[in-house]
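Apart from one protein chain that is not included, each protein chain of the complex appears where it belongs.
We just call them A and B in the order they show up, numbering each chain from 1.
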Amino acid sequence: MKKMLSLILCLAMARSMLTGCGGNEQTQPNPGNETNAPGDVSEGRTVVENGTYRVLYSGEVTTLNYLTTGTTNEFAIGANVIDTLLEYDNKGNLEASLATEWTYDDEAMTWTFKLREGQKWIDHTGAAVADVTAQDFVDAMKYVLTPEYASSTANLVFSVIKNAEAYYNGQAGVEGADVIDFSEVGVKAVDEYTLQYTLSKEVPYFLSMMTYVCFMPAYGPQLDTLGASFGTSADTMYYCGAYYISKFEPQVQMVMTKNVNNWDADNVFIGTIQRTYNAEAGTIGAEMAKRDEIDYTSLDSDIVDAWLNDPATKDMVSMERPSIDYNYFYLFNFNMHKLNENYTTEGMTGYSVDEKYEPENWILAVNNENFRKSIKHAISRVATIAITTGQSADPHTYVQNTITPEGFAAVNGVDYTAQDAFADIMAKDFFDAEAAKSYKDAAMAELKKEGATFPVKVLVRYNPTDSDWEKASTVLEQQLEDVLGKDYIDIIVVAGPSEGFLNKVRRSCDYMLLLSNWGADYADPETWTDPFYQPLNDDGTYGRGSRYSYMATAIMDKTAAADTVLEYFRLVDAARAITDDIAARYAAFAKAEAYLIDHALVVPYGTSVSDFVVTKLNPWEGQNAPFGVSNQRYKGQKLYKEFMSMTEYNAGATN
Amino acid sequence: MIKYLAKRIGRSLITLVIIISVVFLLMRMMPIEGYFPNFDKMTDAQIQAGLEAQGLLDPVPVQLGRFFVNLFHGDLGVSHGYRNNVPVTEILADKVPISIQMGCLSIIVSLILGIPLGTMMARYKGKWVDKMGTLFIVFIQAVPAAVYYLMFQLYGTLLLDIPLLFDAANWKSWILPVFSMALGNIAYYAMWLRRYMVDESNKDYVRLARAKGASGNTIMFRHIFRNAFVPMVQYLPSSFLNTVIGSIYIESLYSVPGMGGLLVQVIKDNDNNMVQAIVLLYATVGVIGLLLGDIMMTVLDPRISFGTKEGGR
Partner (left out) sequence: MSSLTDRYMRKVEKSAEQKLQEKMDALSQRTGMSESDMFSFADYDEAEAEKTGYSNYSYWRSTLNMFMKNKGAVVMLVVMLAIIVFAVIQPYLPGQMDPNLCNMDPLTYITDRNIPPNEKYWLGTNVIGQDLWARIWAGTRNSLIIGFSVAAVEAVVGIIVGVLWGYVRKLDFLFTEIYNVLDNIPNTIILILVAYIMTPSMGTLILAMSLTRWIGMARFIRNQILIIRDRDYNLASRCLGTPTWRLIVKNLLPYLVSVIMLRMALAIPSAIGSEVFITYIGLGLPLETPGLGQLIDDGRKVMMNAAQRYQLIYPTILLSIVTISFYIVGNAFSDAADPKNHR
């Protein structure tokens, strides 16, 4: 167990970070550990001490209430104004923050955290109000688990904390759920500075979850008084993080001021963060940066090429640090049964797609492995990713051959995706027109025997609110038909509804091939099986899982792909069962995932494309993590007088 | 007249109730997914709790009834989706004043520029003033506002040497948004004033005045203008109120914290209470605008009486 934990703590994110963790036997990171920032890149740029960082934002937060929100945009608030028990450093290592040390029992089911003493809650004027104590974590969790406040992240607490879901369902009056007392929930303040969590199951990634919003503290008495109004404005919450919100005028501006009382204030270099609202930030941001009215803006890929060619702006452009918080993949739809509003087939007849798309024909095709492989090898992922990256970035950087993105997790200093199971998959890009054509020939021969008709109609959907997705779908159609021939497939691109897209399309199976994504919920490869894995119910049916590809339909209908899907589920079950040997666990998950990809049950696509930016910060100095809110922290980042250049950015990347 | 007014206000109230009810029902047809930003990962119990918290689990008639009872007590509820749990009235109270200020200024500017322009165009009909004016009017109508607003901002700020974004404390930064907003109205007022004045100038009383030997300017301003202005007045309140409601383009581009685009935003956010409050506000404003327009017409032109105008505006 001990060994395993130390490895978890070494979860590394960037590919360049994969060295130096192996064999590390230290169970508790040194709290005083100086962040070893790759600061050399700052040579030639002058640091502005305690400066004001000016930035535009186009999406206003709906609330400051970090305990209830579920959007990335709003996580940025909690991340900067509230400290968590642990935090990540700029290389992706977990470190002490509000907790100074922690222990766990032999089964790793009870975790005890020792809190840093003398930390204060401050209000929006910066005045100290009270001490941060263990009870604040308990009260915050009670708030999260109160149905009335409708926290969007409560489900993460359900997944690990003992009795959390039972308490919630009891309070919510769910049928058949008993009302239980909050004291039975697995969170307890042992004394003022000792906090104890009891888990519902052993999870190797528990510590990483401590950085998430639903495990943040909040001042209990204030939660009691304000209830639902907590965090509706700057003066209805208290702060304990690197910053406090000194001014919040919705759709005008938000000012975050450095909290000098914070335990780590020496590592907070920017004095004030001034965020100004502008709904057209994407259109005028670049011009404002050029006029030096703001210190950061992202650049549309269309503009980047021109900026990089212009000597006046060339040195102002750099990039966002690569992020793997979302990974994309093409889903094959295995379920053509019409689904009811609970996403089961109960009481429903007919097809989930319009009959003019020939669903029966698709069922034959999608269950044929050669058919799936022909598509897998015919998709040029680079071509569609290039739409978003522009000419100035290499689209290959963002292609992923695996579902779990590279750099998400590592064991013994080896990246998860570098394991033996992935050797063939990682060797080269899937795109191979020749291979695609030979799979096509094989598939045509096999499918004709089964009575399929050609061309197979393939319904591709996209959300019209995402213009890049729309463009990528257009290119995909043309590109696939060009490689495989119109005698074989007929790609039909149809816009989905802009409202309720996921419900109407992906969850209701109203598509055949769909670009989807998934973001990690915790730092363990298991999280990447969630979109595909469906649990077996007692009655022999399969649960709906995360309502992604409904692969279990193949098993239940006993179609050609049934055995393949069953084998994948079996491999995941086996991997999940391993909780005491992290290397074996990862290897088992890798085996399952490699199987999934090899048999083309899904086609991995790539990670989110990093924006080109104009920035006076250095993205390599910020905290970094494969999931959660740490990436949005300003702590540790320095403000420079000059904008960062591509050269400086690249120097930072290799550092 | 008072009887007429009372009857008319009574009918307007019924209209408002129907509008609100229809909008209320329409909003309830929106997909529930829109209520939750991370719907994907939530459990059923969480979704139910979320709907419960917003009172969406009750039958729609019950919800509607509750809404009207609360409205009667002056309670428009709290926002869900736009700014969670903040009272709707508070949000609107923040946003309405700036839009009113900017709207008033832009209306004043458009009157100051539009009326002389229209008058001059009519006075020198067919001359270069008229031609240039017509060109301007056609330009404003033909080129999408979304395009020339952006041009104005880009080059205007350089010319005035001011920041791109609006700053209420700096008087110079009011110029561009106010002027951009006024452009449409300037063209609009000039176009109609010119038209009315040209019409009037062919009327008998003008010929009589001319025959009597009154000077061109006297005829223009003492006779024609006064009569031509009457039909304009009818449209002033509603054009004023519409400008005050704000412009989605202008407010987005300059970061003016007003009402422009707010409705689009809250509809997209599925924020039922906000949508209802804003629709109520707009509909009220619309109804009052019509009423005011009719009253002003009667006051300015004694020939027009209320009774005959029933419904015939």
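Just so it is clear, a contact is a pair of C-beta atoms (placed from the backbone, for glycine too) under 8 Å apart; a residue touches a chain by one contact, two chains touch by 3 or more.
All of these numbers come straight from a predicted model, not from anything done at the bench.
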item: Touch criterion as defined above, residue of A:479, A:529, A:546 or A:637 at the omitted chain; value: A:479
item: Identified contact with the non-displayed chain, of A:226, A:426 or A:494; value: A:494
item: From A:185, A:284 or A:614, residue that would touch the chain that is not displayed; value: A:284
item: Which residue of A:109, A:130, A:226 or A:383 touches the chain not shown here; value: A:383
item: Touching residues on chain A - with respect to the absent chain; value: 282-284, 286-287, 300-303, 305-307, 380, 382-383, 386-387, 390-391, 464-465, 467, 470-471, 474-475, 478-479, 482, 493-500
item: For chain B, residues in touch with the removed chain; value: 14-15, 18-19, 22-23, 26-27, 29-31, 138-139, 141-147, 150, 154, 184, 188, 191-192, 195-196, 199, 202-204, 231, 235, 238-239, 242-243, 245-249, 263-264, 267-268, 275, 279, 282-283, 286-287, 311-312
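Everything below uses one rule, namely that only the chains that are shown with their structure count from here on.
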item: Length of the line joining the C-alpha centres of chain A and chain B, rounded to whole Å; value: 43
item: Footprint of chain A on chain B - complex, ascending; value: 30-31, 33-34, 36-43, 45-46, 48-50, 52-54, 78-79, 81-86, 91, 94-95, 150, 153-154, 163-165, 251-253, 255, 257, 261, 269
item: Complex interface listing, chain A residues touching chain B; value: 60, 62-63, 65, 68-71, 147-155, 158, 165, 168-169, 172, 174, 177, 228-229, 232-233, 249-252, 276-280, 283-284, 287-288, 291, 293, 499-500, 502-504, 521, 546
